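So that we are looking at the same thing, I have put the structure below in structure tokens.
As you look at this complex, bear in mind that one protein chain is not there, while each of the others sits in place.
Chain lettering (A and B) follows the sequence in which the chains are written, and residue indices restart at 1 in each chain.
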Amino acid sequence: MSRKPKRIETQALIIGAGVTGAGIARDLTLRGVSCVLAEKRDVNAGASGGNHGLLHSGARYVASDMEAATECREEGALLKRLAPHCVDDAGGLFVAVEGDDERYVADFPAMCARCGIEAAALEPARARELEPALSGRLIAAYKVPDASVDPFMLSLDNIADAGERGMVFLANARAAAFTVKDGRIVSTLLFDDETGEETEVVADQVINASGAWAGIVARLAGLDVDLVYSKGTLLVTQDRIADMVINRLRKATDADILVPGGTVSILGTTSVTVEDPEDCRPTIPEVDHIIEEGAAMVPVLETTRYIRAYAGVRPLFGKLASASSQDEDGGRGIGRGFALLDHARDGVVNFATITGGKLTTYRLMAEKAADLVCEKLGVAAPCLTRETPLPSHAGGKWTEPGLAPRTWLARRDPKDALLCECEMVSKGVVDELLASMPRHKSGPALLSLGLRSRIGKGPCQGGFCSLRVCAHLYDRQALYGDAGIEEIRAFLGGRWRGVSPILWGFPLMQAEFQEALHCGLMGLELHNHKSRKGGA
Amino acid sequence: MERKDVSCDVLVIGAGLAGMAASLFALEKGLVTAQAGLPGETLFASSVLDLMAVTPIEEGRLWEDPFAAIAAEIAQNPAHPYAKVARKDIEAAFGAFTGFLAQAGMPYAGRDGRNVEILTPVGTSKRTYRVPESMWKAVLAMEEKAPCLIVDFEGLKGFSARQIAETQKADWPGLRFVRLDFPGMTGDLYVEKMAFALEGESVRQALAEAVRPHIGDAAYVAFPAVLGHYRPGKVFAEMERLLGVGIFEIPTMPPGVTGLRLKAAFEEGLAGKGLKSLFQKLVLGCRVEEDGSFLFSMGRNAEEFTVRAKAAILASGRFFGKGLKAERELVREAVFGLPVEQPKGRAAWHQKDMFDQAGHPINRAGIVTDARLRPLGADGLPAFPNLYAAGSILAGQDWIRMKCGAGTALATAYAAVNDIAAG
Partner (left out) sequence: MTVFRLTLAIALCVLVAGSVVMAARWFSPAGRRLPACASAFGRALFRGRFLAMSRSLILEILLQFHVLRQSPVRWLAHFAIFAGFFGLFFMHALEPVLSRPYFPDYEPTLDPYQFLRNLFGAMVLLGAALALVRRLAVGRLRRISGPEDWLALGLLFAIILSGHLFDAAKTLSERSFDRMAADYLPSPAPEELEAVKAFWAASYGSVFETPPPKDPQTVEAGKELSDASCAMCHAPASSAFVTRPMVLALQPIAPEMERLRADEWLHDAHYLLFFLFIAWLPFSKFRHILTAPVSLLCRAAAGIPGEAGGPAAETRRAMALDACVHCGACSLVCSVGPSYEALADPAVLPSEKLKSLFAYWRGKPQSVRDRGRLAEGSFTCTACYRCSRICPCGIDLQDLWLASKRELNEKGPKDPYVFLRGRAEIPPPPVETLMRPRRMGAAHLPRLTGDPGTFAPCVQCSTCTSVCPVTAALGASPDDIDASPHQIMNLVRMGLRDDAIATRMVWNCVTCYKCQEFCPQGIKVADVLFELRNLAHARLRDVDFQDLGDPPRTDAATGRGA
């Protein structure tokens, strides 16, 4: 393995393959700008992967931030039109239960109207007909055009589309150092934490789209970006509890949104200020708090089986924070708008940071960032993402729940055995993904497959499928030596972050069964001393 | 439906390894024995019998002599159930248990006072005490690092011979692998169907025919554990004869044939010894009669009949076995509501890392007993004079990490039955 860094020249380097970075990459390539997208781990590793997957109608922000509410309304409608395959246009309800602030309930329709958001009043009984899981203590309900969106499919499809126009995507490529000369970043050193491999990128423009890590990346250029880190924890149920998005009709606070995610529901979230963006483990007190709050709105949440918890760290831009409000509850008071910082003002002419914002408005953020880059590059081409539909791509499609089982049933190929039984992902899908995964990556294959499919997302949380997929990877000669042990350990370790806070009842039985398998029989806990050899 | 009320000396509650062992020992002592419970966990057994291999688990220290490991563990952790059973009783329990299984057509092998190592389906090695004869040559082959051929089958998921060979490559270069079509089957293979098929002579011959060209210099040929279901001994011997080299089995992912073999051996063998089997029935409630005996209400959902028992052995297992029930903040014992020693609060149940060397504290939770294995009530005294506990429900052990599951089950079942028979 050569130690001499590989060298790539390009017009623009985008740091961070969250949904914003992916969006910028597509926007730029559509305008004919060449670019490289560098990601420290893998697609959507930060807040883009750690959220509800809610496509806001804007109604949630009508009281706190009219501008954000209006942006959400416009961008939500655009996304439903341009990327319908990523969106489940389920509609949403805002519901209030006994004891909720009745003044807020009364003001809600007018506030929605002010932002141009349709909100139709429903009798509580009618709302319960639509969503039988709703509490019997409902006092008000409004129907709004909320929807859910698959953030992984969104990012993967943006990246794939950009890739077809020549964009280069580098996973496991952490921005480790900038070489700054005369107020310009002349080159960027990317570092693979797994293999130690280095890549040097020489770019005319550098965009820092690393979300919660934006401050850390900016500091590499000697700049200061003032961010507040707000951790949000969410819970995944085993079943789809409700068809529609269900929001609590009150001033935005914890655990007041239940979003359908294909075959499951996602309940959240919390807002806890943390010191470090890496600190995004869901905790037991958060989980218990979410269940308690959620159950007031949808009582079955108290007893249903949960599959796992997960968390994301929202980057909230400090300048907006101070401008907006007092921060008494972990940053929720801070505006959810985004910030685009042109660091030319700070003395680095070809460097910009974009951070904050919401999943719903990712396209708008990408457009603004790309506008700035193009202006600096002297490219006159206009933004096309407002009109050009986002094509569906093989690399992204397998994140959709239910697609894998239906494809498998339709193929009826005796050789196409299911490797992941919970979500019914077959060998064929795994092979297809192996072929479509980026060449430049060297990270754990199981984790990458998990990110791009439903593998490990079902009730077994990797207990069985990790073994079956790993065996298959050996058969396909994608793994060598004893690398499989570390693959399984890393994959299960990752799932454990989400599973450990919900271990009571059935999930605890499942966990005990799996420990008996992985530790009792395989002795995987005793193999941590082995080093990784070989690999995909 | 007709009620069939039962009366017995001892009711064994639970149908896992500890329950089966308790029934066996009780029957051999001449006690009138009844047994209830769902045979769930036996189905998942790899059928190797651990005694003790790792202590302290924090250090991951592996032991060759299991009895020395037990002594070391007790010295450090007197709460371990082994502290309540003498070494000679542990040895006697293993002897009686494997003797019974040999009679039922499932002979075991091992070395007295020594742990042995076998291969697992991910290619790691597992240290254990007694293995079914069909896995014994794995021990020899591994010790010799002999040239060896691992066979796997197209369509058998989660078992890759290539993976095992690759994982062991550095230490054991003589491992080779080959993938074959299982005679007469395509698509998704299920181990129990394969095992059943191999009970037929023509399938065995076809398989031997397919394997033979690949043997080459191999001193041993390894198969996933599919060599027979009801008559594994015969299938194994026949295959060995047909191939002309030593063969051994590697356990598969659960549920495997190994568990089914154990279940079949138990159910037939114990019935032959006069067990009143109440499998598929659960204890729904319990009352103490004037003479001190238990009157259990039994059924699947509602009471179907009663069992009057002079004594009872609680071998209902942990969470997966449903002997323990975990609510969001508290673990309860499911049948008698006995106090459960446990870490306080869910946050203390598990480590942040799944593979944390120290193990998860919840796995040491369980029932605390007196020296005679009688569960203690809230007042620190035996909850009932004639109730015993055996197996993984006992506190103070982490059977998964210490590799002491079977040993604990056999030893405590043996000691409990002895105490009942003596009383």
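Here, a residue touches a chain if its C-beta (ideal position, glycine included) is under 8 Å from a C-beta of that chain, and two chains touch if they have at least 3 such contacts.
This structure is a prediction, so every number in the text was calculated from the model and none was measured.
S.K.: For the full complex, can you list every visible chain touched by the one that's not shown?
M.R.: A, B
S.K.: Looking beyond the chains shown, say which of A:C422, A:A445 or A:V499 touches the absent one.
M.R.: Going through A:C422, A:A445 or A:V499 one by one, A:C422 is the residue touching the chain not shown.
S.K.: Using the touch definition from the top, which of A:A252, A:V430, A:M509 or A:M522 touches the missing chain?
M.R.: Spelled out, the listed residue whose C-beta touches the missing chain is A:M509.
S.K.: Pick from A:D239, A:D276, A:E292 or A:E387: which residue touches the chain that isn't shown?
M.R.: Reading the full complex, the residue touching the unseen chain is A:D239.
S.K.: Any idea which of B:K29, B:K169 or B:K193 touches the chain not displayed?
M.R.: B:K193
S.K.: Which of these touches the unseen chain: A:P5, A:P405 or A:G493?
M.R.: A:P405
S.K.: What chain B residues would touch the chain not displayed?
M.R.: 38, 40-41, 43-44, 184-188, 190-193, 196, 254-255, 260, 280, 320
S.K.: Please give every residue of chain A in contact with the chain that is not shown.
M.R.: That gives, for chain A, the contact residues 88, 90, 129, 132, 237-241, 243, 260, 262-263, 300, 303-305, 401-403, 405-414, 418, 421-424, 458-460, 463-464, 506, 509-510, 513.
The rule is simple: only the chains that are shown with their structure count from here on.
S.K.: Using mean C-alpha positions as chain centres, tell me how far chain A is from chain B in Å, no decimals.
M.R.: Once rounded, the distance between the two centres reads 42 Å.
S.K.: For the complex, give me every residue of chain B touching chain A.
M.R.: Chain B residues touching chain A: 44, 46, 54, 60, 62, 120-127, 154-155, 157-160, 162-163, 166-170, 179, 186-188, 251, 253-254, 318-320, 322, 326-329, 346-347, 349-350, 352-357, 359-360, 362-363, 399-401, 403, 405.
S.K.: Where on chain A is chain B touching in the complex?
M.R.: Touching chain B from chain A are residues 281, 283-285, 288, 414-415, 417-419, 464, 467-468, 470-472, 474-475, 477, 479-482, 484-485, 488-489, 492-493, 496, 500, 503-505, 508-509, 512-513, 515-517, 519-528, 533.
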